[in-house]
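What follows is a single structure, written as structure tokens, with notes after it.
The complex appears here minus one protein chain, its other protein chains still in place.
Let's look at chain A:
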């Protein structure tokens, strides 16, 4: 019974908190309205039947977030430099096929967001059968360096967190 009304209690609670933060109010009306939104959001997600992610080491998430923030900052500067150099610059953009050990769907989604959110690299296509991903890199000088960075920095941490 409880599972039918609240299939994802954490998600629903998060939605309610988000709603109250957006409204900047703790009034009874807003709490009721937010609860309705949270209930429907939980049931909408249940209709998608997602796999329940198993997070084994939640504290590593903070480590990962810190790592990503620093990397995104540096690649912001790197891409800004490439843009400012303009057309004089030699073309170094290219595609890269990367083998992955990661299989967990949630972990793959997070890795896709990290790589795409970082300026200078974009996640294009994941092949679930071969376990490879096609990435476009703006400044592709050394293939192996990119493969090592993504595998050692992000994939290793995600494997520790999820598998």
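We adopt the following convention: a contact is a pair of C-beta atoms (placed from the backbone, for glycine too) under 8 Å apart; a residue touches a chain by one contact, two chains touch by 3 or more; residues count from 1.
What we mean here is this: contacts and distances are computed from a predicted model.
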Per UniProt, the name of the complex member that is left out, chosen from "Amidohydrolase", "Thiolase domain-containing protein", "Monovalent cation/H+ antiporter subunit G" or "Putative 2-aminoethylphosphonate ABC transporter": "Monovalent cation/H+ antiporter subunit G"
Residue, one of A:125, A:143 or A:160, that touches the chain absent here: A:125
Residue among A:5, A:22, A:36 or A:141 touching the omitted chain: A:22
Absent chain, residues of chain A that touch it: 18, 21-22, 24, 72-73, 76, 79-80, 82-84, 86-87, 93, 95, 97, 112-113, 116-125, 127-130, 132, 134, 136, 138
